[in-house]
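The next block holds one structure in the form of structure tokens; read it before the comments.
With one protein chain withheld, the remaining protein chains of the complex are depicted in position.
And now, chain A:
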Amino acid sequence: MRLLKSQIDQKHGSGFATFLPEEPEDMWHAYNLIQPTDLIRAKALRRVQKTSDSGSVSSERVKIDLTIAVTSTDFDIGSGQLHVAGRVAVENEYVKLGGHHTLDLELNRRFTLEKVDGWDSVALEMLKEACDTQRKAELWAVVMGEGIANICLITEHQTILRQRVEVAVPRKRRGGIDGHDKGMEKFFWTTLSTLLRQMDLSSAAASTQPEKTVPLLIASPGFVATSFLAYIKAEATRTTNKPLLALLPTILVAHSSSPHVHSLAEVLASSVITTKLSDTKYARETALMDKFNTYIRLDDGRAWYGPREVERAVEKGAVGRGGGVLLISNALFRANDVVERKRWVGLVDRVRDVEGGEVRVLSSLHESGQRLEALGNVAAILTFPLEDLDEEDDEEEEVAEAPVVEEEDMII
């Protein structure tokens, strides 16, 4: 995203910024930046009805600059469209103050964002990240198994499931091996054609940046990925499809434990891939989540998850200098409730500025963010062990007698 103009007061955080989204990913940033109660100004198309003196009604579509106070946002991950609903905040000749309008933010259309309560530290951090112009890593991934393939686009901040392919492949059975082979052939064919449609190679090749071939990662349990690569190679030579042939050297094959999207996390953490994608946010976040998981397995009280537990840990000063890490999902900052957002911004500020710990804001659209989501969107690695942060009032934890597992069957 290009930052065209910004007037933000460093001290109070009041002010506005004007952006120009240039890539689909920028819409995701915009979605994270725009909060309810913010003022947003953009070009809008609005149908205006006019009643003339004689009573006849005419309606026309007018292009106007509209400022609205945001009430809600809606982001479509698949198409990368962002709709911002709100009420008109600055009146003009066509619309009244307080009239409802939904702005569709589009690529290459500028918009201005002003925060009523000022830009807080998290918002400023997001702004910086959004306008980082460094070339971003991008990767197509196909996670597949026999008869099922998930085609995903992985970018710096999001993992987008573009399409899921499911083809019924008959199992092997006595005397009917043909069915299985034919089924696999059909499955590969469907997957490849879907993938090519998604990647849109021909238009990419026609564009002016030939150096920008996006690498492709194929992962599967067993041998499906290797067989699929062999199929792509055969298909590329058979049809002499130039863009596809050009793609071949960039294809990476990796092992995943399942054909589901969430096993991408483990693929991207594997050494084959990290060497190629070393500095993506994704790899760093996955590593941190893994570290958290290791600590929690040790169960020594140095890793905690869940909103209340983490807040208590921060209060006690355990998420500070020397290894304290706060992991927080950006979903929490999108909270519609302003008080709720303040609560989390306050926590982040406290850890970063007062305690001196590390803060990582994980993208809820990435696998690591989704792992964090399962844990209540916030987790922390502490500098010293704390016990019983989760204790409530029920202390009647009975001491279990050594379970007698003899001839008696287990309950499960």
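Throughout what follows, contacts are C-beta pairs under 8 Å (C-beta built on N, C-alpha and C of every residue); 3 or more make two chains touch, one makes a residue touch a chain; residues count from 1.
Keep this in mind: contacts and distances are computed from a predicted model.
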Undisplayed chain, where the name is taken from the UniProt record, one of "Ribosome biogenesis regulatory protein", "Elongation factor 1 alpha-like protein", "Putative Ras-related protein Rab7" or "Exoribonuclease phosphorolytic domain-containing protein": "Elongation factor 1 alpha-like protein"
Option touching the unshown chain, where A:D74, A:D104 or A:D181 are the choices: A:D181
Selected residue (touches chain absent from view) among A:H100, A:K242, A:H260 or A:R321: A:H260
Listed residues A:K5, A:K50, A:K172 or A:R321, member touching the removed chain: A:K172
For chain A, the residues touching the chain missing from this view: 145, 166, 168, 170-174, 176-177, 179-181, 221-223, 227, 255, 257-258, 260-263, 265-266, 293, 296-297, 299, 304-305, 309, 370-371, 374-376, 390, 392, 394, 397-398, 400, 403-405, 407-412
